[in-house]
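Here the complex is missing a single protein chain, while all its other protein chains stay put.
And then chain A:
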Amino acid sequence: MPDIQALVSDLASKLRKRRVQGSYETARLTAELLCAVILQHKEPTTNGAASLIEAVRRVGEQLIAANPVELAVGNIVRHVLHIIREEDLSPLTDIVGELKLSAEDDVEDIAEDENSQKSSATTDGCLLKPPLLLAVFEHLPDSATACQTFSSENIFAGKADKSAKKLKSELIKAVNELIEDINTCREGIAEQAMELIHQNEVILTLGHSKFVKEFLCAAKEKKRSFEVFIADGAPKFEGHILAKELDKKGLKAIVITDSAVFAMISRVNMVIVGVHAVMANGGVIAPAGLHVLALAAKKHDVPFVVVASTHELCSLYPHNLEVLLNEMRCPSELLNFEEFSDCIDYGIASSSSLLHVVNPAFDYVPPELISLFVTDIGGYSPSYIYRLIADYYSSEDLPPQQKPAS
C-alpha cells in the first residue's frame, strides 16, 4: 500500500517535528488516517479481522514512535483496534447463541478458570453478553488457536465473503462515528456547565484549553454571571489568549501571574482546567504549573475540576511520569541566551557547564488532588476512570508494541 505508507510517513514526520500538537488535532488526524488505512486494506477471506488489526497496529507503532509524549495518538490507535475487535465479535452473537447451548458444559469450567485470571479490563456489560465465550477462547494461550479454528471453520464456512465485506463497512461506519465524536465532544462537555457553575462564582484556571473556554462560554450564554481568574501559564503564556477570547464573549477575566495562585486561591470557588491526557488511575498529565495549582486547591478545599474528552483517556498507568512522559522545551524561553552567554562556559575545571536550565512542558497531577472529571459522556470521579478504559480499549492492545499471546 504505497499511498497509505506515504500518508503515514507524512503524519509521522509532522508529529516528529511538532508541527501538529495538541490532543484534539492529533486525535482527529490519526483517526482519519486509520480510516483511510482500513478502507484501502485488502484482507484475506478468512480471519480478515486479524490482518486488519496487524495493519493498524503497524501504522500505530510508527505514529507513536514519532511522538511518544502525544498520548492521543496511541489512544486513537487502541480505540480503533478495540472497535475492530468488537465488530469482529458482534456478527457472531446470534450464532454463539446456538453454540452456547451445545457446548456449555465443556466451556463452563474453562470459563471459570479464565474469569478468575481475567484482568479488570472487561466491563460488566461484556460479562452479560454472549460474545464473552468467544472472547474467553481468544484469551486462552493454548486452546485459543484450537477454538478459533473451530469457530472460524464452522461459522465462517458458509458466510466468508459476505461477513468480510460487512465487517469492513461496519468498521468504516464505526471509525467515522469516532471522528464525529472527536469533532463534537465540546458540546457534550459544554452541556454540563450549567450543573456546575452557579451565579456570582469565582473561577480560577491556568493556561488555555479549548474545552475550558467552551465550558465557560456555555455557562455565560445561559446567563450565569461569574468572573474568571486566569494564570498566564508561562512560558507559553496561553492564559493571555484565553483572556482575550473570554473578553470577546463578555466574560469578566482577570489575568494573574502563576506565582500568585496561592495568594488568590482563598477567594476562589472552583478551579477548572483542561489537561493533556488522563491516565488509567485517574491521574492527569497537564501543562506545567497545574500540580502547584492542584496542591493549593487541596489545601483550601476548592474543587479541582478537570475537563477532558474521551480521546484524551489513556490506558497507561503512570510510573515515574515526570521523567518518562515529559518533554523539555527550549531553555531560551526562560533565559535570554545573549544576556547569559558570559555565564555559559564549558571546559573550565570540570567538563560540564555550571548553568543548567530546566523547562519541562508537563506536570503529573495524582488522582487524590482531583475532584471531578467532566467528559463528553458525563461527569466522573477519578476512581471510576479505570472502568471507562474497558469501554474504549481491549486488554490485548496494552501496550501495542507487545505481541499478545493470541
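One rule holds in what follows: a residue touches a chain if its C-beta (ideal position, glycine included) is under 8 Å from a C-beta of that chain, and two chains touch if they have at least 3 such contacts; residues count from 1.
One rule holds in what follows: contacts and distances are computed from a predicted model.
For the chain that is left out, the UniProt protein name among "ARVCF delta catenin family member b", "Replication protein A 32 kDa subunit", "Nagb/rpia/coa transferase-like superfamily protein" or "CobW-domain-containing protein" is "Nagb/rpia/coa transferase-like superfamily protein".
For the chain left out of this panel, the touching residue among A:Gln40, A:Asn183, A:Ser266 or A:Ser381 is A:Ser266.
Chain A meets the missing chain through residues 229, 232-235, 237, 240-241, 243-244, 246-247, 250-264, 266-267, 287-289, 291-292, 295-296, 299, 322, 326, 334-335, 339-340, 343, 354-360, 363.
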